[in-house]
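The complex appears here minus one protein chain, its other protein chains still in place.
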């Protein structure tokens, strides 16, 4: 239920409304829009007489939030959410560039790539220390050692850090090193993990599951937000289709659809989305033209020897060239890099 | 098999090679690349000693065409194919705009829309006279009457015409009125129809099937080309995925993939691809940023009363605005409208 | 709209009702259920005052047929439709076995297989003379020569014939040789072809498209039935999924679902459905356990040398053994072979 308060409702009245709704057994979340407080009440709505609530002091109206996702919906929060991390304002008019290797492999690798992507214009460094691998026998990441290297390399070049957390027990560890906690596609519906990052004091980058609908994705964001963490960045990274030529099928339709349904920022990962180096740039350009708030791209200075995802990693100079093209396309859609 | 002739091989020698291959029971197709004749020989290749052929006078080399599609492959024909119709050079540096209503509904409608799209920069008018409808009880199109109106409206504003042919028996009729014969997604593997348009003296716009792989699509192009018609334009129009919010999922990955695998031009239909009016422009921009050779877009001056596909049709002024944006993005990728 | 007449309504009154509905611009189809005439009226229903119709002499009630498919729905025709061809009563308590090679390849092959499958209990012989092939360079079938062989082989062993028709122009030819006209999966939405077989005086076996929903499939049946041919047999033959180990994914869920939604018989093709010889028998058993009305199975005496689909063809002795198992399972579900 969306409860809209009147302009100028005193804070004391707002608090009173919130506590009355809480006492009715509902969870409440507040936001503001054009100076007016808005409250989302979720839970067993049948216990409350909403026509009565609409007549409470300070209340302008009470109406159902019709979509199954409530806090993630534009109906609750009409303005774009901006998630700020370091120099990146994700969801603003800035196209945010996140770049780095698939996995952190060592000090030289981490620093070389950090420097290259920072120079090209990236503000966030990506890099995996814990890798979800289909086979138990594949390289699983360097673990905490990798996180330390990632943090140091990013700090050396003024970059924020995004890295994947694979399990609810890992959240405190990841939160120590990363600025943004990444939830991988395979864990999009790992609800225990979503709950845990929902209690963390860090933004969350939530990748779309391989075969998820947009509604299921937004409901996973809702799982995080329902715990109190509203700093969620959605990340489209390709869905599974019948096509075998590409690794996945990057679904750019999701960009304008998410922009309509939700206030959350959406970034696009063309590296996993197509999985072929020379298709990354066209799809990155297309993502920005479609309205994405940012890109997350795999860059490696020596992809032939990368321990994971080499074939889809850009060379640093390709990334630099891509950023130039993005700059111009950003202008067409009223954005900037 | 690809047989490459030497630079400067006289035509008489080339003809001799062609007829010797034909006598071996093979079908042969020729093209030229950088002044050198190239021959694709298809059929039962085991009947020929290819090492021997490589030693024939005029032959520079003979090597397998490894992909299942041969004539459609870049290996056979390295340069981009350009299909020219009226003022449109599809596959050149020009981004070709095809626009018009889903169905031709009457004279006023056809002329009003033709004028609007021509003014905005379209060079080809689209419009259905025979409509493939899931239900036998839905509007099936005006038939030949619709074709006549479409032709007259297009002619009045200097536009070429593309319209769908649904059956092998309809090809002569469609060829009388249309400049480009459109094969719909549902007929992508209607091989009798592909064979028939393969004999027609008109370019063919081949829509991708709803659940087709890119390889199957190119093999359907091959069915047409094997009959002698090499004027094939591929059209990505959205694939079926699990998403229910959009009508289909426009697969822009197909654009750079087709560009690598084939020399055929590829245009994108964002109207069917997403099926929601306000998502058409973002996806059209993205298509051009991804490298598409053109767009085919549904435009209707009164979409609320359209007999088919109203909800996905742009208003003429939206189309005009979109063309402006496309102009700038085209420049980024070295193209022009 | 479904118009139910009263028990004992004289034929003259029924005819009067039909002609009044026709005069209102509707197409009408009649059936009978428990001695009562039922009329499906399709077309522009808004032109008729249905409350008024409900009061016409002889009319018991008039109610909407809510599903998009009308004639194919159980609401119109509550009893199971039985399609009788030779000794086969498809849709009755008999599990009908259709078997034979993928393609007719020659006289010995056709007669050898016909004899084997007839002995094992098949009543219908399958065999392709016109083959839809993804590649234009693959074996396309023997054409009319193949049809002649198929007919002679089937006749020699008392079998009926089912064979695929690929194009609207081929219908008269196929109708000359085959007892059942097969529409392949790729042509499920070839509406010109559906219309043509809708006018033929032969039962139609309509395969489900690779990525079709059950509703789309039943709407394709409706395209046939709307032309007057109600002898439609549905055939589940596997859908496309992400699985690569099997050729397709046989969807047995479709069996109980179709049985609820429609009165049309449904047979299952496990050969194309899985595409691997040793998986055909388990899936055939499962199909009967799920309630299928019959099976269509590829059998070849020398599958290693088959010109198409060898790897999924059963040896005659495997087919014989399978029929034994089917007999027992049929009893569990109240059927017989």
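Chains: A, B and C, in written order; residue numbering restarts at 1 for each.
In this section, a residue touches a chain if its C-beta (ideal position, glycine included) is under 8 Å from a C-beta of that chain, and two chains touch if they have at least 3 such contacts.
All values reported here derive from a predicted model rather than from experimental measurement.
Of the options C:169, C:213 or C:320, the residue whose C-beta touches the omitted chain is C:213.
Interface note for the absent chain: among A:197, A:219, A:252 or A:283, the touching residue is A:219.
For subunit B, the list of residues touching the undisplayed chain reads 240, 242, 244. What subunit C contributes to its contact with the hidden chain is residues 211-215, 239, 241-246, 249-257, 260-261, 273-274, 278-279, 282-283, 285-291, 325, 328-329, 331-333.
Panel shows subunit A; residues 42-43, 68, 70, 132-137, 166-170, 186-187, 189-193, 210-211, 216, 219, 222-223, 226, 240 of it touch the chain omitted from the view.
Keep this in mind: only the chains that are shown with their structure count from here on.
Of all the chains, the one whose CA centre sits at the greatest distance from that of subunit B is A. For the pair subunit A and subunit C, the distance between mean C-alpha positions equals 49 Å.
Annotation for subunit C: residues 240 touch two or more other chains.
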